[in-house]
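All protein chains of the complex are present and in place, except for one that has been dropped.
Showing chain A:
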């Protein structure tokens, strides 16, 4: 065995510099938003009052959550299905090895990035303005959000497929579409299902938040109860949402693990 070389000395200057930079950034930001620890401690009393008023959760309110909760789930399902379908061409054209030429790739790639950069709340407000407040706006917003999530992830796994099979399809005289359908997509199918389930999880969570800006579902009820200072109902809603999200994520994760 050869001798282990001496461990190189740690670069203390870089370490100290990084920590100093992080401290300075944090201080600057806290100053910028007027964050003060003393004020926070004074306000803790108000916070604890809120907690007291929220306890116990108003379980009698639970049955009235059923309908808006189903609406939330429906919004998430529609968003996932519509977005999931639309994301297929977006992802395929954004994959360098499958796309139809440089220009298409460039346009599609940028389209995808724009979708991803704008947050789901922005889309909810946009669609609420366009088609009116309600679940339809929420479903449309989540469709766009889903396209952004799936197409980005999936285009990357499509770029990693073995190009032998697509070439074999071209060699039998297949068209571009057939090359994609028979040569590429079967290899990326597992990933696609996995990403679609992941998008569904995100959509259930997001559709609750979207309700806050008037896109229907359980978020809308939450906002109404909060505005009326019905904190025991608010805590009930939060509890119900927590349990529901955990259950859905558990199911989805189990399916996804089975796929791999």
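Methods note: a contact is a pair of C-beta atoms (placed from the backbone, for glycine too) under 8 Å apart; a residue touches a chain by one contact, two chains touch by 3 or more; residues count from 1.
Convention: contacts and distances are computed from a predicted model.
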| item | value |
| --- | --- |
| Chain not displayed: protein name in its UniProt record ("Succinate dehydrogenase iron-sulfur subunit", "Cytochrome c oxidase subunit 1", "Response regulator" or "Phosphonate ABC transporter ATP-binding protein") | "Phosphonate ABC transporter ATP-binding protein" |
| Of A:70, A:130, A:160 or A:189, the one touching the omitted chain in the full complex | A:189 |
| Per the touch definition above, residue among A:126, A:165, A:209 or A:239 touching the missing chain | A:165 |
| On chain A, residues whose C-beta touches the chain left out of the figure | 164-165, 167-175, 177-178, 181-183, 186, 189 |
